[in-house]
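One chain of protein is taken out of this complex; the other chains stay put.
The block that comes next holds chain A.
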């Protein structure tokens, strides 16, 4: 339709580059095996009235983490510190920690004991997450702190987290639905589903180890991931789609966030 083509700057957040990343992430998601869900046998149906029940976004997150483990992203971390913001049932961090633990056992590494710290504003979620950890691998140190994002852990844990997991409340809702400490907090994201995510980005940059730390965050297209990538870039971080899958009427993407390689100041 257009008869002229403006020169695009060499910027990987331009729409063409971004849609290529998305296509690659979709292909990747199709080619990886399904991750084995940690056991949630300790939970009753009633618990899910208060704590977010694992759903398509959780499965995509687990599949993406499994991909990262098999491709060796964490193979050089000694005693990796895993943190999860808004842990819900805790399955994602329990999954990652258990897989890394087993991998280290297999290779007989003595310095690879993972440790997990999770946060949530919902106290019931933290109790459930502790039970998830105990029920799946009681060997892994697992700590739960009730706070907003990672607020109580800063500045002491600044630049300390090797793997940061965040499955945020990304659903676009009216702004006044944001800010409870109940189950609504697990999905209500306010305008563009960004109210919590936008606040979290600078904290994620603060707590992530430099340069080896890696963060994983779920987004939907309504969040305008290209804009999120720009916000991360201003802090020296690169965000790229890792795995992507359609779920009902939305596209879910697991974004992988790393320190940009040209940045050597850290």
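List of remarks:
Convention: a residue touches a chain if its C-beta (ideal position, glycine included) is under 8 Å from a C-beta of that chain, and two chains touch if they have at least 3 such contacts; residues count from 1.
The rule is short, and it goes like this: contacts and distances are computed from a predicted model.
For the omitted chain of this complex, the UniProt record lists the protein as "Multifunctional methyltransferase subunit TRM112-like protein", which is one of "Translation initiation factor eIF2B subunit alpha", "NADH:ubiquinone oxidoreductase 30kDa subunit domain-containing protein", "Multifunctional methyltransferase subunit TRM112-like protein" or "Exosome complex component RRP4". Among A:69, A:157 or A:178, only A:157 touches the chain that is left out of the view. Only one of A:79, A:103 or A:238 touches the absent chain when the whole complex is considered: A:79. Contact with the omitted chain, checked across A:24, A:47 or A:148, is made by A:148. Interface residues of chain A facing the missing partner chain: 78-79, 110-111, 113, 115, 117, 121, 123, 126-127, 130, 138-139, 141, 143-148, 151-157, 160, 181, 203, 206.
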